[in-house]
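Note that one protein chain of the assembly has been removed; the remaining protein chains are unaltered in position.
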Amino acid sequence: MKKILTPSVKCVLTLVIIAVVCVAALAILNDLLYVPPDFSAFSNAYTAEYDQVEVADVALQNGKVLLAVEGNDSQGKELVGLYIESNGYGKAKAFTVIIILEKDTGTILSSYIKEQGNSGPYEYDESKLAQLTGTNIADIDAKDPEMVITGATHSSYAVLNAFATAKEYYQTVYGE
Amino acid sequence: MKIKELALDGIIRQNPALKLVLGTCSILALSNEAINGLGMGAAVTFVLVCSNLVISILRNIIPDKVRIPAFILIIATFVTVVKMLLYYLGSKSAAIMGIYDAMDIFLPLIVVNCIILARAESFASHNTVGMSVLDGLFMGIGYTVALTLLGAAREILGSGSIFGVSLWNFKIEFFTTPAGAFMTYGLFIALFTFVYDRIVRKRKLGGAKILKPKTTEV
Partner (left out) sequence: MVLSLAIAGIFISNYVVVQFLGICPFLGLSKKVDSALGMGVAVTFVMVLASLITYPIYTYIMLPYGIEYLEIIVFIFVIASLVQILEMVIRKISPSLYKAMGVYLPLITTNCAILGVAEINLTYELVTGVFSAALNGLFSGIGFTLAIVILAGLREKIDKLPTPKHMRGFPISMIAAGIMAMAFYVFTFISL
């Protein structure tokens, strides 16, 4: 037994054990200290009263729904709010987009980009997203080359992926 | 008695920021406002105490050849802990999120802050757990005090406020720039050494009797 524990083996073994313990501790802490996405994001998009609902388990191709809320605005319209992290596209990394839809019809009431993935040195133009307000989510085509949200192609598609995700989710959970 | 020695060392005699001049990158970057200095100081103190604690416990187990990699591994773990903690607390309090944002890349850079590795190597690996923890604590306090004072100076002179509370309208914006950081820090070090030497000299002269050789008159 002692023969196996040569000095070099001892060195490597100590390091490995320390590494394993450290990584395990960090993994546990990472779970404990998880910060859920912010609720106020929805109010920023469209003023209304929201309640959190469980995110339905839907297989989504273009991104993830991190948070879902339902609410009512001052006119009693029922709303669905989705906090979406889209898959990136090409060079653009994931975008986090907040989309508020009218529950019955699927009309986009409001949306904004909460977190940008890299979109190169270009700024993104909020007014371009405003174009989508009032249109129906069913009309969104994720590969539409006409929809330019940011200054760069890949990042525009990344944002559109968020809308495509919303479309998939909405049609699966709330559609007929 | 030994505790007092450690405290004096950490805070004054071997102040990491003003005497040993270690970890300068963080000092220059985070001294623009007093609250940032305080926050960074607290984070560094936390890592110092924790890493000194663990390294001291393991000091007889870690083989000499791999001690530096082992130390760095342990320090990196605690820095990650601080990062997670700060982000978590930041999501609950805007003030803490402000500090987290101000620290930006200097939070992970704590792992290469020379102070922590230096104390681990020179103190924690040879001393008992209790003493090592205290050493980490006092060194951290010394660092925090220096950094907060520097931050306060730059904030008062540069933005006319202290801890975010506006004092007056007189501002010399120079002090908020990198150049101001360098110069203020340099002057602080000079001032500290000056005062320190003065006090040391006074103590020596005051304590011991000055024995002058009697000139023999022929």
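Note that the chains are named A and B in the order they appear, and that numbering of residues resets to 1 at the start of each chain.
Following the convention adopted for this analysis, contacts are C-beta pairs under 8 Å (C-beta built on N, C-alpha and C of every residue); 3 or more make two chains touch, one makes a residue touch a chain.
Since the structure is predicted, the reported quantities are computational estimates derived from the model, not experimental observations.
Asks: I'm checking contacts with the chain that's been left out. Which of B:Gln14, B:Thr80 or B:Ser159 qualifies?
Replies: The one listed residue touching the chain not shown is B:Thr80.
Asks: Among B:Ile3, B:Ala95, B:Leu187 or B:Leu205, which residue is in contact with the omitted chain in the full complex?
Replies: The missing chain is touched by B:Leu187.
Asks: Could you list which residues of subunit B touch the chain missing from the display?
Replies: Subunit B touches the missing chain through residues 21-22, 24-25, 28-29, 68-69, 72-73, 76-77, 79-80, 83-84, 105, 108-109, 111-114, 117, 177-183, 185-187, 189-191, 193-194, 197.
Asks: In the complete complex, which positions of subunit A touch the hidden chain?
Replies: Residues 19, 22-23, 26-27, 29-30, 91, 118-121 of subunit A touch the chain that is not shown.
In the analysis below, only the chains that are shown with their structure count from here on.
Asks: Quick one: report the Å distance separating subunit A from subunit B, using the average Cα coordinate of each chain.
Replies: 40
Asks: Under the stated contact criterion, what part of subunit A meets subunit B in this complex?
Replies: Touch list, subunit A to subunit B: 7, 10-12, 14-15, 18-19, 22, 25-26, 29-30, 33, 35, 38.
Asks: With touch defined as at the start, can you tell me which subunit B residues reach subunit A in the complex?
Replies: 58, 61-63, 65-66, 69-70, 73-74, 76-77, 80-81, 84-85, 87-88, 91
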